[in-house]
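I have a structure here, written as structure tokens, and I will follow up with some questions on it.
Note that this complex is displayed minus one protein chain, with the remaining chains in position.
Chain naming follows the written order as A and B, and within any one chain the residues start at number 1.
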Amino acid sequence: MKDTNMQNPKISAKNVQVYYGDNHAIKDVNVEIADKTVTAFIGPSGCGKSTFLRCLNRMNDTIDICRVTGEIKIDNEDIYDAKVDPVQLRAKVGMVFQKPNPFPKSIYDNVAYGPKIHGLARNKAELDEIVEKALRKAALWNEAKDRLNSPGTGLSGGQQQRLCIARAIATAPEVLLMDEPCSALDPIATAQVEELIDELRQSYSVVIVTHSMQQAARVSQKTAFFHLGNLVEYDDTTKIFTNPDDPRTESYISGRIG
Amino acid sequence: MANHISSAYDRDLEAIQTLVVKMGGMVEGAILLASQSLETRDVELAEKVRADDKKIDALELQINEEAARVIALRAPVSKDLRSILTVLRIAASLERIGDYAKNMAKRTGTLVDMPAIAGSDAALRRMAREVSLMLKDMLDAYLRGDAVLAEDVRQRDQEVDQMYNALFREFLTFMMEDPRNITACMHLHFMAKNVERMGDLVTNMAEQVIYQVTGEMPEEARPKGDKTSYMTEL
Partner (left out) sequence: MTHKSLLVADARTKKRNAAERRFKAYGLTAIVVAILALIMLLVSVFGTGASSFRQTYATVTVPLPEDKLDKSGVRDIDVMKKVTTIGYTKLLNEGFENVVIASGIPTELSRKDIGGMLSKEAAATIRDHILANSELVGTEATLDLLMNGRIDGYFKGRVTMESAALDSNTSPEELALAQALKDAGIVHTKFNWAFLTNPDASDQRPEAAGLGVAILGSLYMMIVVLVTSLPIAVAASIYLEEFAPKNRWTDLIEVNISNLAAVPSIVYGILGLAIFINFLELNQSSPLVGGLVLSLMTLPRIIIPARAALKSVPPSIRDAALGVGASKMQSVFHHVLPLAAPGILTGVIIGLGQALGETAPLLLIGMVAFVREYPAAYTPDAGLFGEASTALPVQVYNWTQRADPGFVERASGAIITLLIFLLVMNAVAIFLRRKFERRW
């Protein structure tokens, strides 16, 4: 594999192994993810890309039988250090899930929840401002400003997913993890979310897991291909999609029996 | 390379490849027939070359349409993408070669009524044969995904260029000897130039084959043998 060491990686993972009970789900993954870029994880189902993504904000902690070894550093701090509180970590590393999952509350409350529990606003006016900013950044403000008090679950699928992105942005994260954010959306909503991801690249380091290779090709600058728990290839997206080095990558992206 | 999960995708790609090879064969024939018609002053044969060019053009159109369809429906990536790009470039080049052959056939019709220039017909035919061999090898390389053979073809263009250089000097000599030869020599020179251009196009296609196979265009400069641009005198 090509040497992908970077000058100042936002996230760097070394020798990461993940076990689910006896199942070795992630095998010795080393990867460095740059700041202010979109990095896509692709690979067949069960290849470990989502598992690895969930290591980056320790969402795997909630699964009893999951064990992570190795080292994952964000801004040169080991996030699996005993001193790290996963709650603080998750405020810094936001997450958007496969299925839009707004809370069954108003649009406003959905976005305001994170800032509230993290004490990011001293008063109502500041909270209002955070909510508006997050909704604007998520390109939802124009559609939602007149119905902030109506339930978030009443929005369309694409709007719901952008609401979830707004909710993640509202806690002022530095990294955004997206686990197949468009798999439940129609093509128009997908295009809107993809456009949004491209905008978010200005401010955040975005890591996206996707089953759609076209999507990885469209939105990301770097692509990592996972196969059977191994990180097979990690390179510039253009390189991966025109001339990958590894035949397994080639087979996967061109839809061959590999 | 393993097959695609979608077998219809494989069939589409194979069908396009077959069309390209068929077109290549027709162009190869056109080159040989054009040079043969010149040597034997066979106007009918020349006429056939001109007529066949229409079929070549139609084939190019068909290949373009098929390629566009595959791009639209299959969104090819990686090797598949390169193979489709290659197909488009090869078809365009083949069509150009076909046009050159037609042009040769046209000039043959004019040359029939003129005095022969000694040795030039045979030299042109040798040149044409060399180019058609290059084309044949290039098509083999394309069909087999053989980058080594394609590189070999690419190197052989130098020989064609040298043959063209020799002919260029020869025509100059003839024209200086007797101004009545000028018209015929001019036509013959254009034909030689056509064949030389064909060689260049075959070289381009060989490079395209290398790109398709390796994913990278050959970086080192192609050996150039055509020095006529710098020729001031004999």
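Rule of thumb we're sticking to: a residue touches a chain if its C-beta (ideal position, glycine included) is under 8 Å from a C-beta of that chain, and two chains touch if they have at least 3 such contacts.
Everything quoted here is computed from the prediction, not taken from an experiment.
Enquirer: Could you tell me which of the visible chains the hidden chain touches?
Expert: So, spelled out: the chain left out of view touches A.
Enquirer: Which of these, A:Lys10, A:Lys49 or A:Arg90, touches the one chain of the complex that we don't see?
Expert: A:Arg90
Enquirer: For the chain left out of this view, which of A:Thr153, A:Ser183 or A:Asn230 touches it?
Expert: Hidden-chain contact among the options goes to A:Thr153.
Enquirer: Using the touch rule from the top, list residues of chain A that touch the missing partner.
Expert: Counting only chain A, the missing chain is touched by 57, 59, 62, 64, 87-91, 94-97, 99, 101-104, 113-114, 117-118, 153, 164, 167-168, 170-171.
Please note the rule applied: only the chains that are shown with their structure count from here on.
Enquirer: So how far apart, in whole Å, are chain A and chain B when each is placed at the average of its C-alpha atoms?
Expert: 52
Enquirer: In the complex formed with chain A, which residues of chain B make contact?
Expert: 1-6, 9, 75-82, 215-216
Enquirer: Please output the residues of chain A touching chain B within their complex, sorted ascending.
Expert: Checking each residue of chain A against chain B gives 213-214, 217, 241-244, 250-251, 253-258.
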